[in-house]
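Every protein chain but one is kept in place in this view of the complex.
For chain A:
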């Protein structure tokens, strides 16, 4: 590659005693990118960002910024800044003193510090008289903004976020997600964000890296991850998804496991001997009226209906014993009593094949 990546995490391993938290991880991050690392707890995402900012040391491998190694640079000399899950605002200092803290360490004059702090308060839409308030007097969302202002005051090359929104209520979280994305656009800084909520990741990120057991499962755009997950783990990580186990026999004929799906000739283009699952998103499954057809069809019984607000979710029990999740917009809701027979169908475009029988990428291939 001719273009040198902004951040390069190269073959990094982190062990705690005999436990391997990160297993030969490599990742390039572009300048100004909003990268989100998503994974369940214990997947290694927190470990990775702690290595990135230098709170912990790498066991093996290197991390470089603009071509020079930073993994050997101590945390207080590294141009990275973390917004902690607890926010780590200093409770014994005012809002202004918190924001000025990194500037004071950089020996900026008091007048300049104050000016910069007020400027950042404005940038984060906090009233200027918050300068003198104590941290304890602020609400959760306001604290969030102060933590962000403090990180921006430090003016790092990379700002790293350790699930800072996880403690907030749903509505506030949604607002702040959008604000954060907006702020990313305005500051042009490189953001590395970790969360266990793929939904949160999708709203904000340029790219999403999905982690599992100390490895990256998939690194791609939100759209790519949503529609073309590489493994069952990724597919199921972001919520409701239908997975149909399938094998293709030597003659190229599909052998469905349990679901009782009928595929139209030519709808499936998988090689003989292929084994894995077909993923179909709930919103791409539709109810078929008598006489209507689709590339894939399955018969079943309406089991339950859940109102999600703008959408309605249905559970349909197939003859093969599988439960298929269907989502329709509220306007296109299906009127069927529980127990009533229904026909479901979807088209070939809606199908995404995931090879392998294990949960994660590579697990099943071995």
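Keep this in mind: contacts are C-beta pairs under 8 Å (C-beta built on N, C-alpha and C of every residue); 3 or more make two chains touch, one makes a residue touch a chain; residues count from 1.
Going forward, contacts and distances are computed from a predicted model.
The complex includes a chain that is not drawn, and of the options "Probable chemoreceptor glutamine deamidase CheD", "Cation/acetate symporter ActP", "Inner membrane ABC transporter permease protein YdcV" or "Cytochrome c biogenesis protein" the UniProt name matching it is "Inner membrane ABC transporter permease protein YdcV". Only one of A:91, A:265 or A:339 touches the chain withheld from this view, namely A:91.
Contact with the omitted chain, checked across A:7, A:29, A:82 or A:261, is made by A:82. Here the missing chain is touched by one residue of A:54, A:276 or A:300, and it is A:54.
In the full complex, chain A touches the hidden chain at residues 53-55, 75-78, 80-82, 84-86, 88, 90-92, 101-102, 105-106, 150, 154.
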